[in-house]
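As you look at this complex, bear in mind that one protein chain is not there, while each of the others sits in place.
Which chain is which? They are A and B, in the order written, and residues in each are numbered from 1.
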Amino acid sequence: MISLRDVSFSYGACKALDHISFTIERGEHLAIIGPNASGKTTLAMIMNSLLTPAEGNCLVDGVNTKNDPMFARKTVGMVFQDPESQTVARHVWDDVAFGPQNLGLPDEEIKRRVSESLARVGLDGRAGIGVSCLSGGQKQLLAIAGVLAMRPSYTILDEPTALLDGPGCRMVRDAVRGLKKSGIGVIIITHDMEEALLAGRIVALHEGRLVADMPPARLFSDEGLMARIGIRPPYTYQLAKYTGAIPVEAAR
Amino acid sequence: MPIVARGVSHLYRRGEQCEARALDGIDLTIGDAEFILVGGSGGSGKSTLLKCLSGLMRPTQGRITIDGSAALSIQFPERALFADTVLDDIAFGPVNAGFKKGEALEKAYKAAEVAGLDPGLLGRRPRALSHGQRRLAALAGVFAMKPRYLFLDEPTAGLDPATKERIVDALVSLNRHGTAITAASHDLAHFMPACNRMLVMSQGKVIFDDKPEKLVTLEDTVGLALPESLIVARTLRKMGADVPWDITPEAAAACFRRINEGQC
Partner (left out) sequence: MKASVKILALAMMSVLIIGLPIPWLYIPVVAVALFILILKASLVRLLRMLLPALPFIVAISALQALLQGGGDILARWWILNITVDGINLAALSALRMLPLYLAGSAVTITTGEAELTKTIERAFCPLDRLAGSSVGRDIATMTMLALAFIPMVSEEYASIRLAQEARGVRHGTARGMAAVIVPLVSSLSRRADDVALAMEARCYGLDK
């Protein structure tokens, strides 16, 4: 479980997060939404200990991120928005091997983890290819593979499809579904309400404060709350509402 | 005074692993004051087409005649912001075109207004602006040149919904004042309502060139990220109902119900 208790964080004079508290269980699918500069990315970086809370605490599986940041980074993987700015090597294999190498694992174990992770995201046919030859969607799959190779219990994806084309979005959504199936807790930051609809729970931030923490169906039926956050319910939800069906996954 | 492309092909030589034919025998005309949306997956040739049509790149085959001024905004144009102040950067285009400093700054102010950029930000360094504001500033820089034909490569990529809407509004406004807009974008949901002509590219060829409403009839949508209403409209069409691409959820639900009850 990731547990945030009264977490606050400021960039200089600007308060990015204001006493945020919530929890995420193993295997949950959580969506974090909110307008720009509402603190979503800051929150993500606190959960995997790239940032330390100024006030309050973040506990990952019982371990305080202030005491053991590396545990948090190992347990909570992070995939960023820009597919171009996450690669560290020229070749696919070396990029995925980077994480396990940092963990000091023996060569045999690294080889095993890299092949497994590439297979799980569907890049196993491209192990020897140069990273610059991959499409945007494939580069995001590579980033997900790199995270998987560290065997995390949770993965945060910060607007992973924002810069991708149609096929790329589909690739990443399939990979995220795969993560869920394997029991990894998925936390997805998004502006896309259709993506948020797929989550089990939505957390909404506004100017650094937590303004909603509820299942999508409840959020999208609360007109007042949606107006305050500045969002509109996704098309799929509205369609399901009008036809009387229960929206679980969009059937395409 | 249109832009005309005849038999345009372009081949990229990126080395053995990823050599590509970006454009394959394109015949195209861009008329005055059109608002064209170019859709297509990555690698379909959209960026190359824009670079060729704007005159910035010569295709390896074929001819392009451009009658009038054309300007191009690349993907993530905010990368190219460099001046000391935002206003100076926006005025860069007019200054290069030969306008005196005073006139150029005038144009820059107007362009910033069109782009929806807060005037209070004009005196700041580009680095001090947020990502969305930097994008607006970069776009204002291209608007300031007041070209007859404006080409934009993914102008709304990576932005929050509010800024996306602002950019589409700015482009609609420019179009209404006589600028021909050609925008390549994955964001069909925002651009389809704004454009009056839509092209879909796949593997260097144009496979669709018609009014956006007609996209419902395209058999193979080649991996395009279709807006939800369009997907629903296509489904309803297959079931026999002729509905517009931007059908509301309420109307769509009613239609499904009528089909179930044996009508429609």
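Here is the rule we go by: contacts are C-beta pairs under 8 Å (C-beta built on N, C-alpha and C of every residue); 3 or more make two chains touch, one makes a residue touch a chain.
The structure presented is a predicted model; accordingly, all values stated were derived computationally and were not measured.
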Query: Out of A:Phe22, A:Phe98 or A:Tyr242, which touches the unshown chain?
result: A:Phe98
Statement: Among B:Leu23, B:Leu72, B:Ala137 or B:Leu236, contact with the omitted chain is made only by B:Leu72
- request: With the full complex in mind, choose from A:Asp18, A:Asp82 or A:Asp124 the residue touching the hidden chain.
  value: A:Asp82
Query: Where does chain A touch the missing chain, residue by residue?
result: 48, 50, 70, 73-74, 77-78, 80, 82, 84-91, 94, 98-99, 101-104, 131-132, 143, 146-147, 150
Touching residues (missing chain, whole complex) on chain B: 51, 54, 56-57, 71-77, 79-82, 92-93, 96-97, 127, 141-142, 145
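We adopt the following convention: only the chains that are shown with their structure count from here on.
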For the chain A and chain B complex, residues of the former touching the latter: 35-37, 81-82, 129-130, 132-133, 135-137, 159, 162-170, 191, 194, 230, 234-236, 238-239, 241-243, 250, 252
Of all residues in chain B, those that touch chain A in their complex: 17-18, 41-43, 130-132, 157-158, 160-163, 186, 223-229, 231-232, 249-250, 252-254, 256-257
